[in-house]
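Shown here: the complex without one of its protein chains, the others still in place.
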């Protein structure tokens, strides 16, 4: 039952329920004497918060971050950094129905069975709302990674339902900018696909339905050597952090499932040695089918992976389900619903990637 | 650097190098007073060992297991169970070339850079040989899961290169038997696909090349409730264990990447209540798109997932690479090579799944 | 740097600085569906809080507890329980002097050297004030232990400076009651010694000096079998938790250091079998020199141990020390000081004992 912390060197402890007074996170192991940019953290939270565009749920939360420990005079103390985010839009009456009826695709029933007692309001602890705390912690890690290693983490929506963006990246310079990604409310840097995705999400909203999709992520600047054999392999660490995100149903690195179709002579990335300005040699690979990770260790090439998201379970269409008495009932949720979580999941993916990486880098 | 243990309640510590005297594993947290079937463990090791068919590497290892602690008079003591497997086929001369030249797709270069000193013989610690210890530990966990919860873990090869088996499972009774899977040396229960896969692997062997593929896994009998929010979610625990397996490049649960193409109304599995013989109600889902996991918790339905394997990096074709001086060289490995690891990876997948599961079940 | 969590099954994460906005603790792994008595937790906090008697520091903190997660409708959810305690008496001006001068016996200098940046106000993270969060967590654990196992944890002040109480306990019924302990502000159940201790502490306060002492603790009701070989032995778990308390300089179990003077024939506690009302046999020991722990495992007899506390480092007498420039300076702190921490440490000892125990019991 004690699995609300993650990490070995940088330990994140998540707490809070969707409609409790606060959700938050404690970050333990963050190095001392680092100047923290709280407004940059707030900015990542704003990218995750509900109501930021017409495409998302209209729950009214400003998700204002509050830091209650670990930072003094603008700099980290080396002690635990605690973030709080108040839950303001608490309308428990909206959830009266869910006290007894179990929503398909949601964990309501499972929490009831597992714990015998649950906070039914908005899913309680199982709500994706709690990822706000993760984003705060992750945004802090992103700052540290950038400042200390010039590591950039860039995620975007690459597919919504049947619409796929054209974003095949063959070198780091082609990775889209934050501006290009956030130009559209769907966070897809391909403007044509973005427009289609927007329309599709709007339609799903109108239909009371929801859509799945794929988020693509690139990480540059990770030094060769990050990743710990044999059970802290870089891809395993990323998989652990990222598949804990609500609605994620798959992860693949580099060519991923496509590599199943390949031969060794096609997939193997040849090692090369690049001469540096300072007359040293930097090793790397000519191609990067492996996604920047070989044997569980970073090669120094960009790390790239994909995450599959199922369509949100909250839909407004009538659905068959059961109640606590085991009776079949028809559930019709009348509240706000979020037809597609992917745009808001982009900062969550970046945050969890940052936390996974920083934890390994601190081990080196 | 201390990441050679995995698990919280059932802690597996892996040790050994490919051509050291022994590889092995310590299993800590295994319940006392359980009658251990060592020959069943040996059997899983035999499914993993080299040389078992014409399709695999011909390294001559009998992988005979030895248990040196934790079992007394045939029963577990509740103390750490230690398995040793001797490395017999030690031909260090075969590896002289690898002392200085870095094989593409292998971690040789990365180990050299990360640790400054490495055992170059057969990849040393980075070799998939060390999974023999994992299989021993996992086979033990499989026994316990079966005995205590009637949990069955069944993995098979579902795709090799472009050849896909026809094995869409819609209910538990359709899961293939061990006999059907092991009927073919490729461990694919679809006999027609199996034959084609065999031919393809033989051809790859002749060509000095290698092939990727996909392993499918079904787990039945996992009780509703297994899985620990928010960072020990069942799929995350499985992903952690399984993506630590050498050559795995992706994992997907239930519909996985296919769910990206779906709508909520299609993907949501309706909750149902089944009346039991003893007049109690058992909850479950009507469909199982989610792969038996919702909100990170087992629904009681079969768990199913897929693993993508890249083609083995060891190929016999000449390849460009670099040596430790940073010079470009052409590498031509003359030794034995394994054109496709998937058939031998089947017991590894089962073992790591068993370890992941048992660790969570012991938490309940 | 990430050592602000303790426990494996019941994980306590401590956060906060002495003069930040809040200090607190997250309790992860606490079982669901347990009715929490928040006022009983408040009561333990009241026993720890400053200003409760003329003998302690007069810092004005009401230490009102606030629970922001993990409890819903009065019962635990199985999710992390987060306690906050506001720091109200923030007079940073009192600490201006400590920004540059390092107090003897305090960790100010060490924090400065270790972290490069510190919150100098009242010791920041090194202050004993942060134990308020531990007491909240521990008081919760005490409730659970009592409710589920009828475990009683009783600590008291047994020695202050040269004054020793007469409290040799030979059977569980002789353990003093909470009333007897709290009858005196020094929390010593021997009224004659208590009076002398009170006088001694008053004198030390007048003198601007401080006094050390010993706290004695008895725990009854721990079932035979609690304690995990070989590195989670019961005494080691208790030692880990208790020697993390500020000012503790020693711990001894049962006869402790006295056992050095004993022979095996004197120290060995004979095993006995007691017939129970229900015709079963309960094993135990005739004597209890071992303090209720043999081989790291509870025998079922009362657990007893002693903790040595150094005199508080904060004294009002002028002392030689150095400043950050390495110059010798004479330090004279004018603020409030606490001549003896032991009375307030009693609930801290009980709390840490409860957390240590519950963590092991949840493993069983």
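So that you can tell them apart, the chains are marked A, B and C in the order they are listed, and the count of residues begins at 1 in each.
Keep this in mind: contacts are C-beta pairs under 8 Å (C-beta built on N, C-alpha and C of every residue); 3 or more make two chains touch, one makes a residue touch a chain.
Only a predicted model underlies this, so the values are computations on that prediction, with no experimental measurement involved.
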item	value
Given C:28, C:269 or C:350, the one touching the chain that is not displayed	C:269
For subunit A, residues in touch with the removed chain	8, 79, 229
Residue ranges of subunit C at the interface with the undisplayed chain	1, 3-6, 8, 14, 102, 104-107, 109-111, 113-114, 125-126, 130, 159, 161-162, 204, 209-214, 224-225, 228-233, 235-237, 239-241, 243-244, 246, 248-273, 281, 283, 285-286, 289-291, 294-299, 306, 308-315, 317, 319-322, 326-328, 363
Where the missing chain touches subunit B, by residue	1-5, 7-11, 13-17, 20-24, 26, 28-33, 68-70, 72-73, 75-82, 84, 114-119, 124-125
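As a working rule, only the chains that are shown with their structure count from here on.
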item	value
Relative orientation of copies subunit A and subunit C, as a Cα rotation angle in degrees, nearest 5	180
Chain separated most widely from subunit C, comparing mean CA positions	B
Inter-centroid spacing, subunit C versus subunit A (mean Cα positions, whole Å)	40
Rounded Å distance between subunit A and subunit B, as computed from the means of their C-alpha atoms	27
Residues of subunit C whose C-beta touches two or more other chains	8, 79
